[in-house]
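Got a structure for you, written out below as structure tokens; questions coming shortly.
Here the complex is missing one protein chain, while the rest keep their positions.
Showing chain A:
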Amino acid sequence: MIMESTHIDACLKRLPDVFHLLLDSSKTIVDDTCVEKLLTLIENITQCTDDRMKLFKEDVGLVSFLSHVVTTSCEPCTMTFALKLNGILLKHDDTVQLLAAHFTGIESSLEHRIFQRALEGIEYWLDASVRCAWLNSMKVNLNYAYQVITQLECIEQIIACLVDASMFVITAAQDFTVSLIVWCYKHGMLAEREKVALVKKSQLDNGKEKHAIDEKSSRCLETHSGCRETSSSSSFIGERLLQYMTKVLRSDSTIEKPEIVSVLQMLRKLFETDQSVGGSVAMETYLLASCQDMVINCDAGVCANIVELFIVIARKTRTSDWIQMDDIIVMIMSLMHHGKLSPALKLTTTLLLEMDQQHEQHNRLYELVFLPLDFCLHPSPSTVISSSTVDFIMAAMKSRGTCISLVMHSIMALQRQCTKGGRLDDDKLCRFLKYPIILLPITSSPDRQNLSTQYTKHLLGNTKLTKFLLDLALTLCDVYAVSDDDLYQLSGVVVKMVDNPHMDSTVICKSLKTITAILRQSTSSESESGDELVAKKPRLQDTEACSQPSDLILSKVFFNILQKRSYDTRWDVRDSVINFITDITQLSDNRNVVAWIVESKLGKEVWEKLRDDDDSYVRASSLFSLAQMSLCEELWLQFMSTCEQTMQSVVQTVTNVLLHDTEAFPRRAAVDVFLKWLTKHPQIRSYLLSSNYSTYKIGHKVEEDAGESNTEHRSVFSIMLQASHDLDFEVKLSVLNFWEVIIHHYLPCFATKNLTESIWDELYHIQKTGCLEGLQSSSDDHDRVVAEKACTILITLKELIVKGLDGKDKNALTVKHKLDIKFIDFLLKTDLDRILSEKSRSVDIYEWNPLALIDDMLYSSESNDDNLLDCY
């Protein structure tokens, strides 16, 4: 953010008082947020070189503040501020030099001494915020940091921060050390060593696992360790970090778990930052071998971190020169055979996405990921996986918790394969579909009659698995062309779930979405030939006669189920039903769907929910459904006939919602309905625009408390004017969208900016609607986003009017075309750009008026009122 120079100068004048306040332990600083905002202010000042230099003027007091911090004792929060300030100044070489200019030699430069003071002062270093600020500030300038660490010989303290009590310090330490390692490599501080990788090779021989250790590699390991001890001091820091990581990774039981976890997280961040450096470090630290050793006895937390690390590694395996796909497969097998099945599956899922499908192990890994699901379908599935692995997984799945976890991972892997794994062939698609078809009846009900294998008893009535399976089914139906037979089976399962009164409401919602996807697919291939469709029977038929999924869904039985759910006591179920109706109404190009909606009179359900439901979300959804329905002529006519409504009465009802509904959601939806009609429904648009009361009296004050009987005599424009004063900002925004559509309708050049002669007549039409007055009042709305939008529209209008006026007599024009001169004057004279910029500026007052921040800080330091001290 670029600050005005007057502001900067004013702030710089007050900074000494602030620094004085920070140093005075008897005075209170209002809170941390103000201090952070002060730092932001200083950082903004340093954006510009000239302003940066101003900071170092003596009367600003920055240097004396930092000197004071170094030489005298202060509060830890002040030291934290000083460290962060240091960090800001270290970003720029000129400020670094300015700081150094005050003292000679790097060792005694001011910022160096601040780091030293913070590090060596017990009263400071014990405070977690000081440690955090120290690390974060060092990270800003790694060149400088390297020198400081070398001088202060504080690498051990940095390493200690990796297992700090504070989570923030650990994160800061990890980020810093990762940056430092990358820097060391990039600046040659850590030359590339001879690539030594201690790899455990796992060979599966007749179902047994053999581990072969490369003896040559182990000798190199010993040599390599010796090399490290004699490394030069210039690379000491990098070497020390590598040595530390190696020690932790190769640890025995003496190393605590938090330390291992921290190092693994560090490595993961390193790989995320720079893969090649990560690869070098991995080789140096014998990462692969160490992790393979660790998985034998590690607990779930360490194992999870190992897997997260290898997931990041796996993403770049193809381009990596230090690790191959086979190495990761070995890791997977190692995890599996040491009982870490879920982490193994998680890693396999990622690897499959990265692996070339032609890879020799691809098929085997593929089978491995879906093996838990296959066990749920067949007691003895045929598979290419070795029998020992199969036995292992079978034994693990006997435990309920493990079984559910493995199945969950398999489903998630399946989901990722569908969305990111490339095109599925028909066999795979058919297989994938079998899982939800067979498992959904089991997971959605405690009824043991549906059990397919011994393992599925663990999945009985598991709502979480049900949701995952439904997501999978929805993805498959959305993305792929599924066979009718599979769609039919799936629809049978899902319809049954919707019918179950004990079903979770989220499951019902997902089921209805799945049914929509099935229907969309099932009906998309049907012929559009009118003759054929006219000859077809009506769709409301018994399910026994059905053989197509759309027949099962577009049936009387399903309608009864849907109707029952529309009266469910849970609002989210009712809302899902209405959304389902909206979604299938969008398939109105399919005759069967339209016929079913017509025969079922679903429009009546929507109408009743709109009028009677006590939940605002349901009423809002009903409005959207109504709008969607109106776009299909046949549905619209049937709806009006069934509900005994006319177009006028429907518009009236929506108007009533807009004016009288107690909740904001339905009111927003009502405006959106009008918008939709305006843009997409020619007949209703004509009605709205040619209303008998479309003449809007200039200066007419809208009666805000008009009763229902009065709304019959009001045009939609006056309704919208009233709605523009709604308490909900989104309603007001929607009204502005409405006005924008009106303007586009009457003023084509609004979008094209190509002025025409008829602009004044067009403006007159717009004026008649009351749009201009509405925009004018909204430009001063207390809701910022509303005012911004109104100003934007008015600025465009202004540009057009100014262009159009070009040299002409304004008064004559307005009289001739019966325009409101006051509005024209308002447009021409008001600095809308300034208003827009004011409205657009940050809600944070301190961002555009930093002086207020300094004033507040200084004022509150004098005040003893507790309320003032906690106002942020």
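Going forward, a contact is a pair of C-beta atoms (placed from the backbone, for glycine too) under 8 Å apart; a residue touches a chain by one contact, two chains touch by 3 or more; residues count from 1.
In this section, contacts and distances are computed from a predicted model.
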#### Entry: Protein that the absent chain corresponds to, by UniProt name, given "Ribosomal RNA-processing protein 42", "LOW QUALITY PROTEIN: integrator complex subunit 9-like", "Putative exosome complex component RRP41" or "Skp1-related protein"
"LOW QUALITY PROTEIN: integrator complex subunit 9-like"
### Query
Touching the left-out chain: which of A:299, A:426, A:589 or A:612?
A:612
### Summary
The one of A:398, A:570, A:660 or A:816 in touch with the missing chain is A:570
### Task
Identify the residue among A:401, A:501 or A:682 that touches the chain left out of the display.
A:501
#### Entry: Interface with the undisplayed chain - residues on chain A
446-449, 501-502, 560, 563-570, 608, 611-615
